[in-house]
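The structure appears right after this line, and notes come after that.
Note that this complex is displayed minus one protein chain, with the remaining chains in position.
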Amino acid sequence: MLWQYVPIAILLVLSTALAVLIVLLDALLGPRKPTFRKLSPYESGMVPIGPGMRRQPVRFYLIAMLFLLFDVEVIFLLPWAVTFRKLGLFGLVEMLVFIAILLVGYIYAWKKGALEWE
Amino acid sequence: MSALNTAMLLALLPELLVLALMGVVLVADLAGWVQGRKLGWLTVVGLAVVLAVSLSVAMPNAAGAAVWGNTLRHDALSFVFRMLFLLAAGLTIFFSMDLPGLGDRGAFYLLLLASVLGMMLMAMANDLIMLFLAMETATIPLYVLAGFFTGRRDSVEAGFKYLLFGALASGVMLYGLSLLYGFSGGAVEFEAVARGLSETAAPRWAVLAALMVVLAGFAFKVAAVPFHFWAPDVYQGAPTPIAAFLSTASKAAGFALLVRVALVAFPGGTMPWWGAALAAMAAATMTLGNLLALTQTDLKRLLAYSSIGHAGYILMGVVAATKLGLTAVVFYLLVYLLTNLAAFGVVTVLERNTGSPAVAHLAGLYKRSPWLTLATLAAFLSLAGVPPFAGFVAKVWVFMAAVEAKLEWLAVVAVLNSIVGIYYYLVVLKVAYEYDPPADAQPLQVSRPVVWALAALAVFVVVAGVAFGPWFGWGQWAAMALFP
Partner (left out) sequence: MVTTFVFVVAAAVLLVAALIAVLKNNLVHAAMGLVVSLFGTAVLFVLLEAYFLAVAQVVIYVGAIAILIVFSIMLTRRVGAQWGNQTNPTWPFALLAAGVLTVLFALMVRGWNPDQALPAAEAVPGDVTARLGAALVNPGGYVVPFEVASVLLLAALIGAVYVAWGGRKAEKSTQR
């Protein structure tokens, strides 16, 4: 029963291996002649001040929240889509109601300006 | 696939109407047709229509029926509670309509309606899945509502605390529900769970442990010891009408579900320790709630501890697990819900006028606003259980239920607690009647909707105390759902 997951496992191994390989190859094969100029972040221009990661605006949180909610919707769509032909008209209507309620929420967020970036 | 029929739609009519009302409010808010406090009127009128239509069309017969694939029960018990939640939501809106930052926001009405929808489904839930989902639908909007004043630290703190404890409680409860599902051999309907548990091969202690974990979730919802500690902090920080809604409708919803679970899914006989655990919880809840209320100087915290105490009295009726017990629970919740809403209505007015809900600010209320003081008197004496107010009758019935079920010790504890309770309720009234008002005192400003709501509630508290027959009849009718 686990054999159907072999492709996923292969994909996982391959992608991890590829990521490691690229970094490794670069470290092994790339010529390295560091100079002061080369090590500075920008060849011309200011040396940046402060840490690279700063506090993000709260908008990102809202986007992530919206993503999460619609992700949950997608998960409900999956079992429905698998048997969609057998479920007939009633199944379609039920799913439309489900999506409509969430769509209303989406329009609400949109109209309230939650998606604007100023 | 079974087909849809009218009976199913009719059973779910109140919920569908509330959902439709949510849609109307949302569209009206977005399109800008209705704005500010007018949204409150729209919602109140909508709730009144839902109430009227449900009462005239969707009344079930007492025994009721399981509908929608047995996920819901449409019977007298669920119906009475559903109507109560609609009423509580309407009254809450009356109190909040004129509060800036609350009553002028569309989101407030939408979240309140969503929460009410969840509570109505809690009252109807007939299987473990619906139980959990309805509970979450009722609670998640309340997290936001408790922290609704995003610019105020105490409100945000209240919302955050409620969220953290609530998430923990529902997580723990879900774990217990999954254990019950496993022990009962994969049953989700309450009756099937009861059947499964009675013939399960799993050891008794394992089942009992799972039950206790589920009970913890309920205890959080109704603010019963040892899961009560969130209540004072959350009530204090939350906008006062929301605190009112939390301490009345939310608590009643918890009990509506608890009685069904306690009496249908785990009847006392099958699990010997279950009844004892509930009784211990009832005794601890009322004692701790009343004792801690004694030292409070903040009216909202005082009412929070008093509401914990009342949860203990109500639990007594659940422990009794008899027809009289269930009747008393429903009647008590009806009376408590309306009385406590009145008490919180007074706090809303006080806080709006003096800036804080400290008991000391009540000083000389009688000389400043005699009518408001009269409403306070009715509410607090009813909470204290003094005749002829409704709270007295309600208390008498739960005590009788406890005695009838051979739980005399519990009744004695409850009577002692009531005496403690009378003290702190009377202290509040003493401040209002005996103390002198501050020199620059003016009559308190009370907005029109609050006047109407408070007047109606005060009249009810007196009428239901003198002529309790019809209201008690509702309780009896509701109890027939589980004890035909």
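Labels A and B are assigned to the chains in the order they are written; within every chain, residues are numbered from 1.
As a working rule, a contact is a pair of C-beta atoms (placed from the backbone, for glycine too) under 8 Å apart; a residue touches a chain by one contact, two chains touch by 3 or more.
Note that the structure is a prediction, hence the values are computed from the model and not measured.
Peer 1: Could you tell which one of B:Ala114, B:Val398 or B:Val413 touches the chain left off the display?
Peer 2: B:Ala114
Peer 1: Looking at the whole complex, which of B:Ala134, B:Val225, B:Leu350 or B:Val386 touches the chain that is not displayed?
Peer 2: Per the contact definition at the top, the residue touching the missing chain is B:Ala134.
Peer 1: Of the residues in subunit A, which ones touch the absent chain?
Peer 2: 1-2, 5, 50-62, 64-69, 71-76, 78-84, 86-87, 90-91, 94-95, 97-99, 101-102, 104-106, 108-109, 112-114
Peer 1: In the whole complex, what residues of subunit B lie against the chain that is missing from view?
Peer 2: Within subunit B, the residues that touch the unshown chain are 1-4, 8, 12, 19, 68-69, 71-72, 101, 105, 107, 110-111, 114-115, 117-118, 121, 129-130, 133-134, 136-137, 140-141, 143-144, 147-151, 182-183, 185-186, 200-203, 206.
The working rule: only the chains that are shown with their structure count from here on.
Peer 1: Can you tell me which positions in subunit A touch subunit B when the two form their complex?
Peer 2: Going by the criterion above, the answer is residues 87-88, 90, 104, 107-108, 111-112.
Peer 1: Quick check on the complex: what are the subunit B residues that touch subunit A?
Peer 2: So the residues of subunit B in touch with subunit A come to 1, 4, 23, 26, 30.
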